[in-house]
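Omission of a single protein chain aside, the complex is shown with its protein chains in their original locations.
Chain nomenclature is as follows: A, B and C, assigned in order of appearance, with residue numbering initiated at 1 for each chain independently.
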Amino acid sequence: MSEPTYTESEMMIAVAARMLEGARTVFVGVGLPNIACNLARYTVAPDMELIYESGVYGARPERLPLSIGDPTLVSGAISVVSMADLFGLYLQRGLVEIALLGGAQIDRYGNLNSTVIGAYAKPKTRLPGSGGACEIATNAQRTFMIMRLKRRAFVDKLDFITSPGHLTGGDSRARLGLPGGGPELVITDKAILNFANPEREMQLTAVYPGVTREDVQAEVGWPLRLAETIQETAAPTAEELRLIREEVDPHAMYR
Amino acid sequence: MSEPTYTESEMMIAVAARMLEGARTVFVGVGLPNIACNLARYTVAPDMELIYESGVYGARPERLPLSIGDPTLVSGAISVVSMADLFGLYLQRGLVEIALLGGAQIDRYGNLNSTVIGAYAKPKTRLPGSGGACEIATNAQRTFMIMRLKRRAFVDKLDFITSPGHLTGGDSRARLGLPGGGPELVITDKAILNFANPEREMQLTAVYPGVTREDVQAEVGWPLRLAETIQETAAPTAEELRLIREEVDPHAMYR
Amino acid sequence: MELLFSAPCWRDYTLDAMNKAAKDNKLSSMREAIAAYVVDDCSVCIEGFTGFISFAAGHEIIRQRRRGLTLIRMTPDLIYDQMIAAGTARKLIFSYTGNPGVGSLYCIRRAVEKALPCPLELEEYSHYGLVGRYAAGATRSPFFALRSYVGSDMLAANPLIKLIDDPYGTGKIAVVPPLNPDVAILHAQRADRQGNTQLWGLLGMQKEVAFASKHVIVAVEEIVDESVIRADPNRTLIPGLIVDAVVHSPYGAHPSYVQGYYDRDNESYLAWDKLSQEHAAVIAWLDEWVYGIENHAAYLRKLGQEHFDKLKPEPLLAPSVDYGRYR
Partner (left out) sequence: MELLFSAPCWRDYTLDAMNKAAKDNKLSSMREAIAAYVVDDCSVCIEGFTGFISFAAGHEIIRQRRRGLTLIRMTPDLIYDQMIAAGTARKLIFSYTGNPGVGSLYCIRRAVEKALPCPLELEEYSHYGLVGRYAAGATRSPFFALRSYVGSDMLAANPLIKLIDDPYGTGKIAVVPPLNPDVAILHAQRADRQGNTQLWGLLGMQKEVAFASKHVIVAVEEIVDESVIRADPNRTLIPGLIVDAVVHSPYGAHPSYVQGYYDRDNESYLAWDKLSQEHAAVIAWLDEWVYGIENHAAYLRKLGQEHFDKLKPEPLLAPSVDYGRYR
């Protein structure tokens, strides 16, 4: 049979799901990350329980949630608690294994901006702000970013650090005593980047089929570091595409 | 009809109940204070809601509780919360209007000891300890002590200050920033004492029928201050005795 | 923002609380409740995380043309976008300002970026930071400590967030001060006439906000007898002791949802995303849907019962539990 065709979003979803192999507690938002988690449940992480900042542990949604506070996340969940308990007993306690995060801007050390474009006092664009992102980035054992690769997002210097990543690199995060492990992966629509070097600097580790290193560099606002070996990520399998299209996002809300 | 006869406990219960006139939230333990509150509900404080440190607000016990954690306090209560919430949201928040407290020792400023007799490191008698008494004495708007008048309890110097009263007297309590108003009354089996003077020193304000000032002084370990006028407290009325014996303590568990 | 743990002010508060406890029937219309407790220049907190949002209260505040309010809410949502467009607010205390699951809140952006209709001061936290401010206010604590903010520019952006040394020597820790709104307006499934309120589903921060606030208005889908509340005391989130007014407000959280009663009206959220991009269109909407109608009952009539029938979920009943009679 011929290679199946697929969208960039489907590729991102498939890749993100693969990265969740064996995960047991994932702190997740709505949209694409949520689809990726549901796909992972069908494939590489059957034991995964989803945690939402709205106070839900072990959600079993009967539909794709419209927001992280969707009532479908409550009905049938294992436990629904106050937000004080969710952030205190689950997240700050260190029980979140993997958190999926995004932002308007990211820098080479995985610090995120979701607060303002321009000066804080006189913003060019007022963004939503932290929400739970600052505590998620601080406390989650592992953080995966899911962001489309765009030059306006991958910037040399953030306008505002909302959520701490590896800060100024090296052991700067550990020296400040942040409990979580910090950023580990950046999953984009063109490539996968990680921070697996002593400087904890973002580096290209895999490109998607048909994407060149130059294509990636063109969308990054600093000279992008390259991993020793750069793999080509496998395209979504027919089964992954079937699950995405028939099971986890049948109404194509996020594709 | 002739004067009804009554026990010292019945007198204490009747007097304590009268002092709760108009009270709406009372923080209470088991035994005699609990009986007094129930009597007050029938007489001077119909709107009273009872708060127990076990986490119960608005209890409607169907029997006399055996302990402050009795399941009869839970069934039919308005709200049952964690102890963290009871102590934080109700008591420390300042929502407790009157707290009834006791102790093994009390001094002239209403400080209480329920920890040890003798030295803390090598106690002659190890008492139960604070429980919630320290936070109750700190945060309740008004504190009433209910204790039998005994020389070994009304001492010149406490072996240990478990629960702060007026500390060293005067404005010493306010200067340390304790939020609650501190001790207001000491209800005993022979007399009523209060702290209604600038020094906040315990003073005799009323004696029970047949009790003299000398009888009271004989049981107090320091020269007891006298209020300007000392009243004689009325004996329990026939109705008070009927309610105690037939309604609030029919099995005479606390008489 | 007044700190409640200076003794005199605290005494006022608690005596007030005692008075609340006295009222045996706190039933009130939303109009009366807003008129009585929401005054110009006070701080108002309409809370509820994505659901249980009292739009009925927000619209009544707009209708009564309050000005200079400090609006407090973790996720401002459509209701604060509307209140800010209507010019009721001077300041916003928040932790995430977005149209949940949809996009931006354009009215708030216009106020911040273009001072339209008037300038809006922002005081900003992360979710846990603002939850912590409520929790400290609710327990009369001088502060709430959390591990967030280290390494974040939010510390510099908000001087009320401080870093202190852990007295046990484990390093720096962030603290936030207590927050005690003048008025909280909280929607739930049911309450009795004394304001004893039960809520199930997302508990959010409703409990902390209720205990932190100087005045509390509860708006509920159903008014029930006290015996219903007493039959399940573990579900009582807000005691009548701290409640000033109880408003019977069926569908009062529309277009947000109430667990087990109705779903979020997502079409309204999507429509707002388009409509709110132009200030003039927002004013026209307010004229038709807020100023132009007398109260929430009229709003419901205007939408029609069929509209709400479509939002009703199938029943999913929790099993009963046995508390036991002990006598």
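Everything below uses one rule, namely that a contact is a pair of C-beta atoms (placed from the backbone, for glycine too) under 8 Å apart; a residue touches a chain by one contact, two chains touch by 3 or more.
Everything numeric here is computed off the predicted structure, so don't read it as measured data.
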Among C:C107, C:L203, C:A219 or C:V290, the residue in touch with the chain that has been omitted: C:L203
Touch criterion as defined above, residue of A:V44, A:A174 or A:A227 at the omitted chain: A:A174
Among B:Y57, B:F87, B:F195 or B:Y208, the residue in touch with the chain that has been omitted: B:F87
Chain A, residues in touch with the chain not shown (by the definition above): 24-25, 47, 49, 56-58, 60-63, 70-72, 74-80, 85, 88-89, 92-95, 97, 141, 174, 177, 179
On chain C, residues whose C-beta touches the chain left out of the figure: 3, 5-6, 140-143, 145-147, 162, 164, 166-168, 170-171, 173, 175, 177, 189, 200-201, 203, 228, 231-232, 234-235, 259-261, 263, 313-326
For chain B, the residues touching the chain missing from this view: 30-31, 53-56, 65-71, 74-76, 80-84, 87-88, 91-92, 111, 115, 120, 123-126, 128-135, 138-139, 160-164, 167, 173, 176-179
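We adopt the following convention: only the chains that are shown with their structure count from here on.
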Maximum centroid distance from chain B, chain identifier (CA atoms): A
For chain B paired with chain C, centre-to-centre distance based on mean C-alpha positions, whole Å: 39
Whole-Å gap between the CA centroids of chain A and chain C: 30
Junction residues of chain C - those touching two or more other chains: 207
Residues of chain B whose C-beta touches two or more other chains: none
